[in-house]
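Now for chain A:
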Amino acid sequence: MARIEIKQSLCKGCALCTTLCPEGLIEIGKRLNESGYFFAVFREEGTCKGCALCAKICPDVAIEVWK
Partner candidate 1 sequence: MTEKQDLVKGNEAVAMGALDAGCRHYFGYPITPQSDIPEYLSYHLPKLGGEFVQAESEVAAINMLLGAAATGVRAMTSSSSPGISLMQEGLSYIAGSEIPIVIINMSRSGPGLGGIAPSQGDYFQAVKGGGHGDYHLLVLAPNSVQELYDLTILAFELAEKYRNPVMILGDAMIGQMKEPLLRRTPEKIVEYPKDWALTGAKGRPQRVLKSLYLKDGELTAHNWKLHQKYEAMKKDEIRYEEVFVEDAELILVAFGSAARISRTSVMMAREQGMKVGLFRPITLFPFPEPRLADFAKKDVGFFVVELNTGQMVEDVKIATAGRSVDFFGKPPGALPTPEEIFEKIREIYPG
Partner candidate 2 sequence: MQAAEKKVFERPRTLKEVPFHFCPGCHHGIAHRMVAEAIDKFQLRERTIGVASVGCSVFLYDYFDVDVIEAPHGRAAAVATGVKRARNDRIVFSYQGDGDLASIGIAETIHTANRGENITIIFINNTVYGMTGGQLAPTTLLGQKTSTSPYGRDFMQDGYPIRMTEILATLEGTAFAARVAFTTPKNINMAKKAIEKAFQFQKEELGFTFVEVLSACPTNWGLSPVDSMKRVENEMIPYFPLGIFKERKAADVL
Partner candidate 3 sequence: MIQSVIMAGFGGQGILLIGNMLAYAALGEGKHVTYMPAYGVEMRGGTANCTVVVSDEPIGSPIVGKPDAVIVMNLPSLKKFESWIKPEGKLFLNTSLAPADERTREDIAFYPIPANDLASQMGNARLANMILIGAYVKATGIVSQDALIDSLSKVISERNARFIPQNIEAIKLGADQVETANP
């Protein structure tokens, strides 16, 4: 089972990851991080394949992927 970890302090909420996730598992959350951005959050619903597209498109290198 794969999963991702979004480092919320690095995320600027650009949402590029949300467009690439084939399973639609990432969305921009409702909470602000310390820099004032609505950061991306991962919906842990168990369908993540660990393709890492989200991490590869992330301009802030805020995502780690586990498999």
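Keep in mind how these were chosen: all candidates are chains of the complex that A comes from, given by their letters.
The rule we apply is simple: a residue touches a chain if its C-beta (ideal position, glycine included) is under 8 Å from a C-beta of that chain, and two chains touch if they have at least 3 such contacts; residues count from 1.
Please read these numbers as outputs of a predicted model, since none were measured by experiment.
Enquirer: Just to confirm the interface: in this complex, chain A touches which of 1, 2 or 3?
Expert: Of the listed options 1, 2 or 3, chain A touches just 2.
Enquirer: In the complex formed with candidate 2, which residues of chain A make contact?
Expert: 1-2, 9-10, 12-16, 19-20, 35, 37, 50, 52-53, 55-61, 63-67
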